[in-house]
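Here the complex is missing one protein chain, while the rest keep their positions.
Letters are used for the chains, namely A and B, taken in the order the chains are written, and counting of residues starts over at 1 for each.
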Amino acid sequence: MNRLPTLFAGFFLTFAFAWLGLVIIPYIQLEKLGPHESDDGTMLPLPPSGIAQQGAAIYGREGCIYCHSQQVRPANRGSDIARGWGTRATVARDYIYDRTVYLGTMRTGPDLANIGARQDSPEWHHKHLYSPETMSPGSIMPAYTYLYRVQKIGRFPSPDAIEFYKTDTKVAIPEGYEIVPTEEAKQLVAYLISLKKASYPLPEAPSE
Amino acid sequence: MNFLRNMLHPASAESAGTAVSMPESAAAQRRERAAIDASTRIPVLVFYASAVFWLLFGSLMGLLSSLKMHHPTTGLLADFAMLTFGRVRPAHLNAVAYGWAATAGLGTAIWLMARLCGTRLVNPILPLIAGVFWNAGVALGIYGVLAGDSRSVEWLEFPNYASPCLFISYALLGIWGVMMILQRKPGHIYVSQWYIFAALFWFPWLYGTAQIMINFVPAQGTIQAAVNWWYGHNALGLFFTPIGLATAYYFIPKIIGRPVHSYYLSVIGFWSLAFFYSWNGMHHLIGGPVPLWMQTASVVASCMMLIPVGVTAINHHTTMRGHFHLLKSSPSLRFVVFGAIMYTATSLQGILEAVPWFNKLVHFTHYTVGHAHLGLYSFFTMMMFGAMYYIIPRLVEWEWPSARMISAHFWLTAVGSLLMFLTLTVGGFLQALALNDDKVTFMAIVDMVNPFLQFRSLAGLMMFAGHIIFGTLFVMMLLKFGEKQSGPTTLGNHEDSSL
Partner (left out) sequence: MMPLLAIAREIEVAWPTQWDQANPFFWVAAGSLVFLGVTAMLGFYWAAQNGQFEKLDEASREIFGADEPIGMVTDRFPEKKRK
């Protein structure tokens, strides 16, 4: 096989074969996938709010995907459902509104596809992002202190300041100071709470 | 038309007088070989020097992210946004994959192209510009990741202002590759050239498709994930693997002075790799939200990888048979053979990981991280070290200054990478068993894996020490440091050498 055209025809055919099969055909199959109208007329999945979409960008920027997946596998393909990470497996339709799909490949931390359904308190998320060890002893998650401001308390405390209990020795706040989330922290938390990918039934994925 | 005729019938190019005529005597051939090597000097050294820089930078980033996994809050670096784990880790991957591995691979490919085409470098300015663009793209991309512009798509983290640089660089190399092929001396196209041509042809297609469908005009939903892993797996299988194998198919026979045992097997290996590897990607999404038929197709194709991997392993082993004693005396051979063995190991492990019952266990664990290091480090990186030990003396016409340092480099990186593989494999497997048992709490798993991660940092430190030794050797070579050593590599020593 010493003739270049023969070689290149081989390179082209083998590669184009897989390109069509794993890129183009899936594209045609999935590009028009739309929301599903449930019996009560709700369109599922729910479209995300603007602030949650901004938070998704923060999630991407900080590289959360390197420790947290966002996919629930079927009950026969792992313990995801048994661990309470979702009531059903996630399917392609759950991701149609994601600008970037954060499926992830690693579970150094738990799966987050359905975190908004498990933990919907913004206060908990803020405390956890500021000091993971306080909220979840033993955690090796990095603290995102740079998404928060430590500022002197003015005439009144800020309404959205995060209050740690006095017993939380992990966080040292100087007397007369308060911890206030930045816009970015609020966006990120709004995004986390919006993650409810495996909490509503779809025809192709009924709750198990 | 001339162009086309030369392409179809390289023999006629000779009569037309465009190709280099074959020298008659051994001395003339030696001069010609040295001239060909010398013609690649500047572009190859530019690629190699930047590769060594990125290797050091990338392993530092790797070490930092490894430390952060067991000491997340200690040290001054914890509160610094640019050095948070989620940014340092992709900086590590991109620095070692695109900065080190690809750059070293392309440098080696340029040198191999010149030697195998039997012609001096044509348009050396093209690969040089490509090298500049490539490094600019990598630098811009890594800065972007650290500064908070990461796309958070594994293997494609570079922001949109950096990735076109890589594409342009690669397209230039592709054009240059075609120019080289058209100037080649008549005769057979050696199997290493097939691998290099194929890699040069496939990668822009891969990279272009993935960038467009994920980052520039994002496709809807999990199509992105499918394209992501089609790209991620093919970047390994249809770019790094072909260049690594081209290196093995050239250097093993060349160093030991024995033709490859069965050229027929190497042909089978090449085409089965092209046919099956390209279908492998979706095994990264087993159980995930993409159509089941895609996962099934990839699992089948992954199992079929037994053919190319098996024939390549048999071929390299039988070529080496009776020559293993040379591992003691040849530094290049030592690295290349180690890499070839690890290619077989990592591929067989990869096939196992694609089998659904096993994938169900180890998906999402450090086991996969161990596999990735076995492939890109123990196979590809060691292969590149081997090639560089052979090529650089022939470029700078100076012999490596210290045999002891080469040995230390080999043992630190070989043992370090195997220790890293072992600790991640054992730790990852235990993690997998625990994750699949829903009665084990998540925090108990975090605690259990921790000692393995600490040991991983230690292994990484060994590898980093090896890299510093290699970096030092490289700089010493560029500066022609120390007293002249004798070896078979430099032209002057050929004449009075007994070899």
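As a convention for this text, a residue touches a chain if its C-beta (ideal position, glycine included) is under 8 Å from a C-beta of that chain, and two chains touch if they have at least 3 such contacts.
Note that the structure is a prediction, hence the values are computed from the model and not measured.
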Listed by label, the shown chains touching the absent chain are A, B
Of B:51, B:406 or B:420, the residue touching the omitted chain is B:406
Contacting the left-out chain: of B:304, B:348 or B:396, that is B:304
In the whole complex, of B:45, B:333, B:369 or B:459, the residue touching the missing chain would be B:333
Against the hidden chain, chain B presents residues 25-27, 29-30, 33, 115-116, 187-191, 250, 253-260, 263-264, 266-267, 271, 275, 279, 291-293, 296-297, 300-301, 304, 326, 329-333, 389-390, 399-403, 406-407, 483-489, 499
Residue list for chain A contacting the dropped chain reads 1-2, 6, 9-10, 13-14, 16-17, 20-21, 24-25, 28-30, 32-34, 92-93, 203-204
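Definition applied: only the chains that are shown with their structure count from here on.
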Distance in whole angstrom between the CA centres of chain A and chain B is 32
The answer for chain A against chain B in the complex is residues 1-5, 7-8, 10-12, 14-15, 17-19, 21-23, 26-27, 29-31, 33, 59-67, 69, 71, 73-74, 77-79, 82-83, 89-96, 98-110, 132-133, 136-146
Interface with chain A, chain B side, in the complex: residues 7-8, 10, 68-70, 72-73, 78-81, 84-87, 89-90, 148-154, 181, 187-189, 194, 197-198, 201-202, 205, 209, 213-214, 218-228, 230, 238, 267, 271, 274-275, 278-279, 281-282, 284-291, 294, 297-298, 356, 360, 363-365, 368-369, 435-438, 442-443, 446-447, 450
